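With one protein chain removed, the remaining protein chains of the complex are shown where they sit.
Going in written order, the chains are labelled A, B, C and D, and every chain counts its residues from 1.
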Amino acid sequence: MRGLLWLVPVLPLLGVLANGLLVGRRASEKTVAWIACGSSGAAALLALGVIADYLRSLSPRPFDLHLWEWMSPGALPMSGAMRGAAKLSIGFGLLLDPLSVVMLFVVTFVGFWIHLYSVGYMAGEPGFRRYFTYLNLFLVAMLVLVLGDGYASMFLGWEGVGLCSYLLIGFYFDRESAADAGRKALIVNRIGDFALLAGLFALVGRFGTLQFSELSSLIAASGDALRSPYGLGLSFAGFVTLCLFLGATGKSAQIPLYVWLPDAMAGPTPVSALIHAATMVTAGVYLVVRSNAIFQLAPGISALVAWVGAVTALVAAGFALVQTDLKKVLAYSTISQLGYMFLAAGLGAYAAAIFHLATHAFFKALLFLAAGAVIHALGGEQDLRRMGGLWSRLPRTARAFGIGALAIAGIVPFAGFWSKDAILSAAAASGTSGHWVLYAAGLLTAGLTAFYMFRAFALAFLGSYRGDPKSEHPLHEAPWTMALPLFILAVGAVAAGWLGIPESLGGENRFGRFLEPVVAQLSGKAPAELGELSQAAEIGGMVLALGVATLAILMALRLYRLGSERGAALAERFPWLYALLVHKAWVDEIYDATIVRGAWGLSRLAAKFDAQAIDRGLVEGAGRLAVFGSWVSGLFDRHVIDGLVNLSAWLLDRFSRSLRRVQTGAVSNYAFALALSAFVLVCLYAVWR
Amino acid sequence: MKPSDLASVWNVGTEHYLALSLMLFGIGLFGVINRRNLITILMSIELMLNAVNLNLVAFSYQRGDLLGQVFTMFTITVAAGEAAVGLGILLAMFRLRQTTRVDAAQELEG
Amino acid sequence: MSFLAGFLQENGAAILFYLFAGLSLAGAVGVVTWKSPMNGALSLLVTFLAVAALFLLRHAGFVGIVQIFVYGGGIMVLFLFVIMLVNLNRIEASERVWRQTPWALLLSLLFVGVVGVIARANWAGVSTAGSAERLRTFGGEVVGNPQALGQELFRHYLLPFEIASLFLLVAMIGAVVLGRRE
Amino acid sequence: MFDGVHEVPILSLICFLPLAGALVVMFALRDPATIRRFAFGVALIDFLLSLPLWFMFDPQGPLFQFKEGLDWIPSIGVRYEMGIDGIALLLVLLTTLLGTLAFLSSWSAIREREKEYYTFLLLLQTGMLGVFCALDFFLFYVFWEVMLVPMYFLIGIWGGPRRLYASIKFFLYTLVGSVLMLLGILALYFWNGRGLFGWTGAGNPLSFSIEQFHRIGPSIPADLQFWIFLAFFVGFAIKVPMFPFHTWLPDAHVEAPTAGSVILAGVLLKMGTYGFVRFSLPILPEATRRLVPWMVGLSVVAILYGALCAMAQRDMKKLVAYSSVSHLGFVTLGIFALNGPGLSGGVLQMINHGLSTGALFLLVGVLYERRHTRQIADFGGLSAVMPRYATIFLIVTLASIGVPTLNGFVGEFTILIGAFSRSWLWAIAATLGIVLGAAYMLWMFQRVFFGPVSHEENRKLPDLSGRELVYLLPIVALCFWIGLYPKPFFRILEKPVAFLVENAERAATVATPDAALGR
Partner (left out) sequence: MPFPSAISLRDVALIGPELLLGAAGMLLLVAGAIGKGLSQKDAARVAGFSLALGAAVLFEVRSVVGRVPARLFGGSLALDGYSFFWQLLALASVGLVVLMSSRGLESIASRASEYFALLLIATSALMLMVAALDLLTLWIALETMALSSYILAGIFTRERRSNEAAIKYFVLGALSSAILLYGISLLYGATGTLDLEALAQAMPAALAQGSRIAPLGGLLVAAGLLFKIAAAPFHFWVPDVYVGAPTPITAFLASASKLASFAVLGRVFLLAFGGVRVEWQPVIAGIAVLSMFWGNVGALTQSNVKRLLAYSSIAHAGYLLIGVLAASETGLWAAMFYAAAYAFMTIGAFSVVALWSRGQYAAESCSDYAGLGRRSPYLSASMLIFLIGLTGIPPTGGFFGKVFLFAAAVEAGWTGVAVVGVLTSALSLYFYFRIVVFLYFTPAAEPAMHWETSPPPAISAASIGVGLCAALTLALGIFPGPLIDLVKQSLLAMR
């Protein structure tokens, strides 16, 4: 059965081909939908089969399905550990181990339901077929990403998902904003990839392979050799991990590269659910966990990861407090939750990170889909201030959203509670210096999360409808294709956490132990791991977190039950804080300024080139610089390089004309010249002798 | 004057002839590059040839072999031929331009 | 008196040389300075004759004679003939001095000077005692300059001689082709 | 093992078939339509003829295969020697393929003086094939120069408004380069023989045989190597073009007709890099080793500089042209990494660039044929109007910015692996070029295809015709093939690359490039 692993990504690929090439322009939405959902559903089922087969086998060893040799570019002289030249061979294959099993399940499961949901959501859109082609394509890429048996294969998927997100964000390409957002996303990701690539090259240069299996053994073998200084004043391990982590921040929207995710909400809501909440954005976390072996050799960078995660989580949660656009709220919440995962990964609690990843996939997807249903019902309205009172009108959606909200807020026994608790206790128990600060940040974030989520809930569903009454009538509950996924995911959001009930509550943290083989500690001092706290302390922590969350929820409901007036009042109380949050700490502007200050006067020149460059944000700033640079280099081309050539041409021309002037046509002059030449000849010789 | 110089003055040797021919040559050259009347130019060329003849004859005397004189015969011949052709060209020019001034023929240039 | 005779006895050759040298130079200067070609032609004649005399002084009797005949006879007549033909008064006397004159003068002087200086380094000390005999002997016996010359010419320089005939033929054709008025 | 086949002088056939075709077109044919069909037929047959090479070439076999040899000018040791190794094989196939496509693309684009046009195109084909097949340096040089003339005419007669300037500029630049190269060749020739002025030679019988030069190369004294390398460098660097010599490229590209640009970008530029691989590296290993820092530096400059220039362009063709500068910077970077991945990646990238850039020019040509403008600003929202066109354009764009599963990635990835193990500093700088590449290509793509349809006249643009699909799809297919399963290509390159690498190793190492690169 597991031999069929290769078929899992191939099925959606077939869907892509079928929808993209075979069925013509006028294929009915039904056909398209059937092909798309059929292929992804089949993939999901097959995945389940494979997973079951894998689990059933006693002592599940990693199952590496080598498909073909991808790149075999000759021999490469090795540096460091292994001397001599290694025959480089970069293969393409799929790997099944606990980690990828988890990811595989999440991706196929959530992916399928979102496909189904999209059928209803996208009904009647002009680009229906294109949409599903892209969506299937994304599924393929994501599967390759999580199943790839080496960094090369993974990178293939990595780039693929980036591409699909570019296409899907820019799905409504006739809106400039969408197109820009798409490009912004892709280029920010490219910046991350650029770091990631550097990391991979370093690995190849050192070990001559990119296969996970070989690498982990090689790393374990070389051990401390990797701590020797390498570049940028870092050890080899440090260099590599830093590169990898930068790549991760790009994909997973962490500080400093998070700016693209909020804009990415320009895409259709199911896309936001699938790509920008459940799966793609978690790839960064996956990467870090996948590379845990080498991360463990770079404690410094690991700490960095933890801190970046914590700060991102806190800040993003803060921004989410004041958003008025429902999807933006969710977007920032996603960023914040991803921060959580990185916090865990940085602390060495890899299992916890993945655990939270999985649960988050469920409830965040659920939240997005619910939000999508709301938006769908309101005919595209996204502004919370024009909602309200939908509890009665959209009961199913409202309940689904509620469940999701409870889950993310971390209320017992919803999924979020368990995973979040795992992370917090990891923070508490961690040996990393300043781990209490991290813990506090986590706790505070938890509170904020609960607050903004229920703020949104209250604004959307409680109180009275504030939108323009005209759009009230067509309000309708979503069709079953949208409702069913809501339901399924809601179940997931409730139950997914139960896999990881810690021992302290009498559960046997199945999840954690399942992942053991992947995240096993290397020999040497292990960073703190789950279950080192005393049971009492752990339970205390749980209660504390729970209390904070509940408190936050109540506050939120109290403030926003009847609308945003009280919230506004609160905002007036702390104007500076409010401003700070509303303007997202002016990060975009700061990026802009920092990039542009490099050449502020010049940017106006650059702007001449393209209105595109007059735009805010990191990418556009960079674009502006680049455009300016390109303008300069254009000048250089025309005036210096060509200039030299033209100059010589001009000189030659002058020369030629003067030579012609010598040719006066007067025979006497010629005779004189002739005699003179002879004379000069004689003189030169006389002198030279 | 030192006696030696006196001697060199009074016993005339090859060098005297060469000096003379050099002067003739120079004068002829000057005529060619200075005068613009074709006839005068032709005459100056004859002067130069004569200078050469002097050279040759002087050398042949010094070396005591006849080659120089033989060569002189040829030079004279050539001089005659060139004069004939030169004058022919001059006539043609005169017919075309009613002048023998070479600076009248200055259409081709550049 | 006797001193003078003795002087002439000793240095007759030198005196003659200087005399004719002066004449030839004078003529040459005349050629390049007279305004009118006619005067130029006449002074050219002077040069020709003086040079012929100098040939005789260098024991080149035959060549001297040829010089007189060909130059004094042929070429000079040719010149005069042409000058007549193009109808003297129609030849506007070209002014002798113009833009180029100083340079021309300078160049000619420099040429003479430099070549003179270069040559002088060698010529001083070249044996001046030429042998006149060898110039009129052939195959051991003294036959006189003309015959010796003839022998030389037809023994060793037959080919150039023939080519010279070709040359004269060309000159003739040229004169005809160019001079003919159609 | 293929003796039976080797009786057939297949390389000569492939190389001179177009010439024969050109003669026929010149003297025999009148009617444009027939000329068009005939010329295309010739090109197609040529391509089909070249296909067997791929199958009959034995990667384990000797370095050069399908060899042919005849005395040409025995008195000075010039021979007519043909033969190809893996590198040349790939380039020959690329040439025949792109040639065929170029003919197809000219089908409706060229409607005046077809007779001359197709004659020159066929002559050009012969010249290029000869360059890649020649195993005699002199023969190589002859083809190298012959090829300039038809290209000059293609630009000069059928080019754009500034064609006169562009054509003569192209011709002069390349000619200057090649004549200097000639001096290098001669020096080599004499050193192989009696020797030349300062240096006493190896005393071998006079010959221009490339293999002979490969043999004696490493024993050439270093200072002579240096001078010869310089001479070669000028010739090849102008052709590539490397950084300071590149200004002829944009002009030539913008003015040339579509087919011209395709061949220019697809094949002509490769001759420079091919020259480096075939001559500079193996024959002058010592000089190469010493100059690696400069070469790598220039390559990286070219990568970034070309990318920046590309970003500034408003004219699609110009943009693509500058992107070529950047891409070829990658190629040279890989070549002068002087290790397995770098070299094989570099060579593979030659092919990739040929395919993707060729395709880009074809696509721009398609648009130009419809709208007679190449200004990016004149378009927008095309993906609504011409979805098929947009799709293919997107795929090719992605290929050229090196997205995995497409060919560009394989090349750049391997090149960078090689470069990285030389010096991670340069490699990272080069990697930046990839980011920029994404920026300018997608930017163009967005401005042309996304957003609302900005110009009314664009609403009616017809989508790709059957013929256009026919000449675009093969390229797309190849892009995917190389992107997903490049192994056959690597296998073919294995031997030549190994040869080059060990040649570089063999050269007495004075200053290791890494140290020179401040590693």
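Here is the rule we go by: contacts are C-beta pairs under 8 Å (C-beta built on N, C-alpha and C of every residue); 3 or more make two chains touch, one makes a residue touch a chain.
Computed from a prediction, not measured in an experiment: that's the story for all the values here.
In the entire assembly, the chain absent from the figure touches the shown chains A, B, C, D. By the touch rule set out above, chain A reaches the unshown chain at residues 652-653, 655-657, 659-660, 662-663, 665, 667, 669-671, 673-675, 677-678, 681-682, 684-686, 688-689. Residue-level contact of chain D with the missing chain is found at 72-76, 113, 116, 141-142, 145-146, 148-149, 152-153, 156-157, 163-164, 168, 171-172, 175-176, 179-180, 182-183, 186-187, 189-190, 196-198.
Although one chain is not shown, part of chain B still touches it, namely residues 14, 18, 25, 28-29, 32, 38, 41, 45, 48-49, 51-52, 55-56, 58-59, 62-63, 65, 67-68, 70-71, 74-75, 78, 81-82, 85-86, 88-89, 92-93, 95-97, 102, 105-110.
Quick note on the criterion: only the chains that are shown with their structure count from here on.
Between the interfaces A-C and B-C, more contacting C-beta pairs are found at B-C. Chain B and chain C, compared by their mean Cα positions, are separated by 7 Å. Centre-to-centre, using mean CA coordinates, chain C is 73 Å away from chain D.
Residue positions 668, 672, 675 of chain A are each in touch with at least two other chains. Among the residues of chain C, those in touch with two or more other chains are 100, 104, 107, 111, 115. Across the complex, chain C meets chain A through its residues 100, 103-104, 107, 110-111, 114-115, 118. Chain A meets chain D in the complex at residues 68-77, 79, 85, 88, 92, 152, 155-156, 159-160, 163, 166, 170, 173-174, 176, 179-180, 182-183, 186-187, 190-191, 194, 197-198, 201-202, 204-205, 231, 609-610, 612, 622-623, 626-627, 629-634, 637, 641-642, 645. Only residues 9-20, 22-31, 33-37, 39-40, 42-44, 46-47, 50, 53-54, 57-58, 60-67, 69-70, 72-74, 76-85, 87-92, 94-95, 98-101 of chain B touch chain C when the two sit together in their complex.
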